[in-house]
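Before anything else, here's the structure in question.
With one protein chain removed, the remaining protein chains of the complex are shown where they sit.
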């Protein structure tokens, strides 16, 4: 007989009975508030076209590197999970799904397990634990769900009560999907683009010259010269803002913002255009341009989110066989205090600027981020992200930053996912953990319960609106 | 109606009822023990002259960068808080105080909130929560308190039961205030200076030549030559010791102690005197002199406290407008094992030496400091300081160092503050947190409760006396 799968109403709340009581009351206040998702990777086409999802594996497994990477570590070939393959046959989808169910025990203790369970129970109505024996039946339930009208992306925006959703987009994107959504009176929910200019800012990358050529074309600027590069970026920012964007997103290996001396940017830019820039000079020119980006952001008010310090495609064989973003990106340490100083010294107190620094390197929470966000009005501490978007990590995050920066200097939760169906579960986890943390402070008489209630609501309502200017 | 402000007797004690019981008993043992404050920044003039405090804002806000920085991050202009302005008019003081009360919610979850609450209740007898509505009434209570005879600094030394207080002083200081205090039979409490030679040890700093000239004058040494620099520093140490000093304090960007080869110090010194030393060579000469300082300390027994790795005046505009020490100093990472090796290899087992390493970089607690202090008789682990002098941070500190170094290798609590009135609250917080940590160990049967009692008392009585040679 199969084991029953249920969601305990107290899951993730603190174990001490007294604290749990408080946490329950706090959580009850925020459990059903709308979802604000100001940073993530849901493809806008899904919502613009409102097509049904394809198949269970393409829905729950293939695009979710959190899920596939741990099976890979356990010896499963990514090919057998359908990664990097496009459309999957029924047979292939079913096989991938079976592999997930068979490997269910490897997710014990991880958030992936909790997110998937919540989806299985709340979205698909599954009530058995995934296993080799239950895989096919669960597959059928998911496939059946996919076929329903109420499972279309737009209907889910309502079902999940997602009030605001930001996607992540290439500066050259025409944002037609976003226009479609904005102009459709039958779809009142807000879906906005986010400008992610990384590849146009890495002058030493192999594709940079052609990338920047394309950018120039789209922006109607001559990117043959340094000034055109800057102007093109400014043009795209203006276009994105016009299409509703509230932020830009940046993910380089370091956070450097050192500007170049007069004339140096032009000189390095010319070298880069000629394909003769060194890796070091490419970094210098990129840091200069990030500095310029702070200036632009202070001017136009687009919030900057920084997601630094990841070694992308750590395993080249996997990149070749399956492409990028399949779970082979590995964090490295990061430095903030010195790196951001040049930009913050100029723009750190500018009224228009908001910079959210996310990190996979927890050491900077108490050492650098909380002190910076506790002084600069423009700096916000990004909530836990990626590998550390998980219960214990969220606890460590609040423990590390609250004492220096309070509750008001963080960013509000972001789900940062392309796994659309997991969005409610991710936000729910964050709310539970924040309520648990606050409850602990109430129980230790550091806060009154009334204050705790205010904070719990603030973190899921006003804070993201403040930070992303909604 | 205003909300009532009270202090819960169990605040900050562990939430588990069984552990809290134990913690209460431990805390009861130490709650009323005298305060020993071997490192801080109270101006000695306050005590020597025993003048009344000025006004509520100058007492509680302006000098406390912990308090002002978070308002600054929330958009308050430091000018409106009276920072860097000297005397404040009644109107200005009241306005600054109102800003604090209006921004009360931003301190939720921070130690500043807890320190301020404890002062409001225990010192001023306030019983309403600060807010826009209560600001003026609270201001009046504080102003009234300031006017009383019993609110003078010396009376507070008694009221707070501060047994020992060290100030922080420039090597060129004549220490007249300390002499006044030491020679006054009506003031039996011990207030001693601490030598802080940082600026005389940074040969690449802009003011170094004139600083060292002045040092030479005061010390009666010719600092035109390297030998005179060393001799001048030795002379000032002897003078400080004579005036009661028990320690010297050092805060450079790194902890390097590499000595220079024969003749190299003289050569670099001459370059520095000529204003031609590079930043790197300035660092090398400084590290050499810090090495010499270990030698001096092993000889004369002055405890060395090291407070490294802060990027001072991160925001130049703020430095220009408001001066230093207004909340714009940001930590950077620090390395200890390699940095201290040259000095410890020579003096680490010397009987006379005590070196206390404080840190804002928590990563070194378990990785470097506890292992070092668990081997070298001269090395002590500084208790949490500055940004991490807070409940969760204190918990993490004990969790990180105790297993490698036990309880006997730490430094005893230091308040490190110029906010005189907050001293009792800071020590009280440390005592509560330490008792909570020990209580957890008792509850897990790692210690007996008797042992816990001994440890709790030791940490606030004998340990600071041992470490600072009192």
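As written, the chains take the letters A and B, and residue 1 is the first residue of each chain.
We adopt the following convention: a residue touches a chain if its C-beta (ideal position, glycine included) is under 8 Å from a C-beta of that chain, and two chains touch if they have at least 3 such contacts.
This structure is a prediction, so every number in the text was calculated from the model and none was measured.
Student: For a quick check of understanding: of A:92, A:283, A:361 or A:403, which residue touches the chain that isn't displayed?
Tutor: In the full complex, the listed residue that touches the missing chain is A:361.
Student: Identify the residue among A:107, A:200, A:226 or A:294 that touches the chain left out of the display.
Tutor: A:107
Student: For the full complex, which residue in B:30, B:285, B:372 or B:419 touches the chain that was left out?
Tutor: Final answer for the missing-chain contact: B:372.
Student: Kindly state which of the options B:405, B:421 or B:435 is in contact with the chain not pictured.
Tutor: B:405
Student: Contacts of chain B with the missing chain: which residues?
Tutor: 16, 18-19, 335, 337-338, 341, 344-345, 348-349, 363, 366-368, 370-377, 379, 399-400, 402-409, 440-441, 443-448, 451, 454-455
Student: Which chain A residues would touch the chain omitted from the figure, given the whole complex?
Tutor: Residues of chain A in contact with the hidden chain: 3, 8, 10-17, 69-70, 72-75, 105-111, 113-114, 311, 314-318, 327-328, 330-333, 360-363, 387-388, 390-393, 396.
Here is the rule we use: only the chains that are shown with their structure count from here on.
Student: Cα centroid separation between chain A and chain B, in whole Å?
Tutor: 40
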